[in-house]
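Notes for the one structure printed next.
Note that this complex is displayed minus one protein chain, with the remaining chains in position.
Labels A, B and C are assigned to the chains in the order they are written; within every chain, residues are numbered from 1.
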Amino acid sequence: MNIVIRKDQWINLAIIASALWFIWFASTHFDKYTVRILNNIAIFTILAVSYNLINGVTGQFSLEPNGFVAIGAYVTALLLLDGDAKEYQYDIEDPYPWVLGLQANFVWALFFAGTFSALLALTLSFPVFRVRGDYLAIVTLGFGFIIRILAINNPEITNGSLGLNDIPEFSNLYWTGGVAILAVIGILNVVNSKYGRAMKAVRDDEDAAIAMGVNTFKIKTFAFCTSAFLEGVGGGLLAALLTSISPDLFTFFFTFQLLIIIVLGGLGSTTGAIIGTVLVIGGAEWMRFLDEPMNFGLFETPAMPGMRMVVFSIILIFVMLFAREGIMGKRELTDLFKRKGKK
Amino acid sequence: MILELKGVTKKFGGVTAINDTTFTVNSKEIYGLIGPNGAGKTTMFNIITGNYQATEGEVLFRSEKLNGLKPHTIVRKGIARTFQNIRLFKTMTVMENVLIGFDFQANYTYLESIFRFPRFFGEEKRIRKRAMEILDYFGIAEFADTKATDLSYGQQRKVEIARALATNPALLLLDEPAAGMNPAETKELATLIRSAREDFDLTVLLIEHDMKFVNQLCDKVLVLDYGKTIFEGKPADAIQDKEVVAAYLGDFAHD
Amino acid sequence: MRKLTTLATSVALLATVAVAKEIKVGAVMPMSGPLAAYGQVTYEGIEFAHKIQPTLKNGDTIKLILLDNKGDKVETATGTTRLISSDKVVAILGALTSTNTAQTIAIADKKKIPVIASVATNDKLTMKRTFANRVCFTDSFQGEVVANYALKDLGLKTAVVIVDQAQVYSLGLAKAFQKAFKKGGGKIVKKIKITSGDKDFKAVVSQIKRINPDFMFLPLYHPEASMIARQSKQIGLSKPMFSGDGVANQTFIDLGGKSVEGYMFTDFFDYSAPPTQKSKDFIAAYAKETGKNELNSFTALGADTYFLLVDAMNRCSDPSDSICINKEIKASKGFEGVSGVINMDKAGNATRSAVIKVITNGKAVYKTTVNP
Partner (left out) sequence: MDFLEFTQQLVNGFSLGSMYALIAIGYTMVYGVLRLINFAHGDIMMVGAFLGYFGMAVLGLPFVAAVLLAVVGSASLGMLTDKVAYKPLRDAPKISLLITAIGISFFLENIFNVLFGGTSRAFPVPEYMEYIINAGGIIFTVASLMVPIVTLMLLAMILWVLYKTKYGMAIRALAFDVNTVNLMGIDANRIIMIVFGMGSALAAVGGIFWAVSYPSVEPMMGVLIGLKAFAAAVVGGIGSVGGAVIGGFIIGFTEVVVVAFLPEYGGYKDAFAFVLLILVLLFKPTGILGINFDKSRF
């Protein structure tokens, strides 16, 4: 038993070390386009593993990421932009004085972004988890929507639909990749603890979990808030990567993309969420050919803009109908090693 | 006296599922709750565990009123249960299933688990050891890393009871533990329950259809019919009771 | 459209065979997602212009690379980075809306790659940027045009403004109009906020009916503007209505039906009175290709981003020198585009005339041209 754990730890350390090496190598050797895609992958990894915690591990279907990512992005942007830059940008209404005064360094900005998201998640969890599960989906969907409405209708804070521009570009692969590694470790640590077990128990059979003395409300709230925290941080990283944010960035499509990622990777598997991110975010670039005219030799199909989205939704339905477990099922990478080791 | 129900009534809309039931279960007793289908036995369990709130009446556990408490709080006070149709956590191993029972007994916080504080390792080691002991007791230690739902029916039943015992209960509620078992398994189960009572210092309240099983195991039985108590006493006497026999006639026929 | 694309691809294929150098030009457009309708129309113009003029003066061919951004910022950023660092484009056309264009410019500006926007009218877009350009006029110019026309030509003194909080375009235009209208002695009696996607404006129009202004200014896109026109008609509110270029399309007239009769709006150009020779040729070619000569302004502006770029490239000794291209774009004076004569200034903004149209008998009829 002990030996297995030790072996796991070695594997984990090796994975972390190679990830760090890769980040260094990519930052120094790859071209800008590849680095940008890697940045996107890193940020979406953070979002996917945390989204997977509530949806996959805890089995509570939520559609919130766009909302919390938006919160995180705005909090970070407001904290990173200095007073003058804000003064110059606000075009629709004059900003509130306190908005101009907001200021923090990148680390604190990310921390506040996460905390603010988590607090909102906590408030939402009270109405939502009072009833069972599936209302979460619609409430969070509505929440994401309301966040956008708030961003649009409070130009004194958010500059309305113009959004915030010229955000200092702090995010680079060291930041996004580093936070992604920390997020994955953190999430895996939760999953491999009594809390993670309780989350899975809630997913498998909520009544049985209650009968084991699990406070399911608390467990669901923990999962929801953790996921919101990391989504907020991810949003902050995104804002500092794009250097410009506006409400139309955080539409439901954002959430939909994450949903495909975790479903494809295997709901409940953190490794799966990472694999899904690489496939979908990397693959979305690759799948651009779907929008272009296709030459089948004998005949040519016309360009069909938007075909990608159709294909995406078919993939989602297909995975759910015929390959419900996705790529990884509920297993983790370390499980694969374990199985080999055992035999 | 460990459990006491006083005039408990439960109504669903217009239907009375349990009607003014009063009984007490003494410490270390094995107490049977029997009656035909739809008699309100499982409803009774759900009231004791807090899943349902009694419309009228009181539920007392070690003289403490349980009415209004959340189900998970009641578990922590020392009442554990199993389900009529086995409800194991299907994506988890046998070990993990039992560890869920230790959930509230492991003393580390959420942040301690994220940052892997020393206490996390200590506590995990402690509960894993105890979980292993319980599995050992039930003779299923070798399956610790097997997915719980891959086991045979009889073994799954054991895992479920082991899981319930992991919550360290004083009162164990078993909902038809022998259902679906063959006679040999049933016999083994009866022995196991009896020895567990001694080794874990347990009181057992069980729902059962198999009268033979009840007869050889229970110290006392309560017979319910459409929410009403029609008999309370020794199991041997129950079979002789006219009302009980009448209520059961249909049920025995198709069992 | 299908024919057009097939043709365009075959042309592109032929072009690659040619011996001359190939220079890549990028386009970032929402071809899917919520903005797809506008992106498709605009890109149609770029594509068609490319088909007409696929080579430079010196014989180099231009390869157009389109990236769909789905109307999304992350995709815009990735697409722009790809165009610059991986496809090595010399210039980028796009990205339709002001917010997405700002995203493209933020990246391109650092890499010193010129961007030409087709319809992004927000004033601040080109400020503090070196490589940002546009062929459309700005919100403030358009706002002024409407305000002056209403005050001076129509003698309207009081206005209600309906602004779409969710559209940068609407906010900018409303602000510019208000400023100019007040300056000219007019009075804004009420500013009503709506959100795009709204359909029911009964409460809004009955409020306006009570206020009874001289006219209504609706700096909106066609879905909302047409519904407001319809519902105004229903309650018997028949004040003059005025919009910007957001309603300058056939869909607006289709959606509005009879209720948009008399509706006025500013536009970039009028296909029935082509302002330049290039317009005439383009419309003729367009009519031949698609069978219709109602050239949408977005299509015309899309074409102009391309033509302006090619014109600037032709003036550079090395047509793949982005810095020179940018300089030449900004130096374009009296450029005869499809949508009219364009004069670029140092900031990268186009000085150009606006056209005012009025809807009569289900057709947008040219009324007057306003020169800056």
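By definition in this document, contacts are C-beta pairs under 8 Å (C-beta built on N, C-alpha and C of every residue); 3 or more make two chains touch, one makes a residue touch a chain.
None of the values given here were measured: they were computed from a predicted structure.
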| item | value |
| --- | --- |
| Touch criterion as defined above, residue of A:Tyr51, A:Phe170, A:Phe224 or A:Phe312 at the omitted chain | A:Phe312 |
| Candidate in contact with the missing chain, chosen from A:Leu20, A:Leu119 or A:Ala137 | A:Ala137 |
| Touching the absent chain when the full complex is considered, from A:Ile37, A:Leu53, A:Ile71 or A:Ile152 | A:Ile152 |
| Residue numbers in chain A that touch the chain omitted from display | 55, 59, 61, 63, 124, 126-128, 130-135, 137-139, 141-143, 145-146, 149-150, 152-153, 203, 252, 256, 259, 263, 267, 304-307, 309-310, 312-314, 316-317, 320-321, 324 |
| Residues in chain C touching the chain absent from view | 32-37, 40, 165, 192-195, 197-200, 202-204, 206-207, 222-223, 226-227, 230, 234-236, 251, 254-255, 257 |
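Methods note: only the chains that are shown with their structure count from here on.
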| item | value |
| --- | --- |
| Chains contacting each of chain A and chain B, listed by label | none |
| Chain of greatest Cα-centre distance to chain B | C |
| Pair of chains whose C-beta contact count is the highest in the structure | A-C |
| Approximate Å spacing (C-alpha centroids) for the pair chain A, chain B | 41 |
| Averaged-CA centre spacing for the pair chain C and chain A, given as whole angstrom | 35 |
| Centroid distance [mean C-alpha coordinates] between chain C and chain B, Å | 72 |
| Two or more partner chains touched - positions in chain B | none |
| Footprint of chain C on chain A - complex, ascending | 31-34, 36-37, 40, 89, 91-92, 149, 152-153, 160-163, 165-166, 238, 241-249, 251, 253-254, 284-285, 288, 291, 293, 300, 302-303, 305-309 |
| For the chain B and chain A complex, residues of the former touching the latter | 49, 51, 70-72, 75-76, 80-81, 83, 87-92, 96, 99-104, 106, 108, 110, 113-116, 120, 124, 127, 163-164, 166-167 |
| Complex interface listing, chain A residues touching chain B | 186, 189-190, 193-198, 200-201, 203-205, 207-216, 222, 268, 330 |
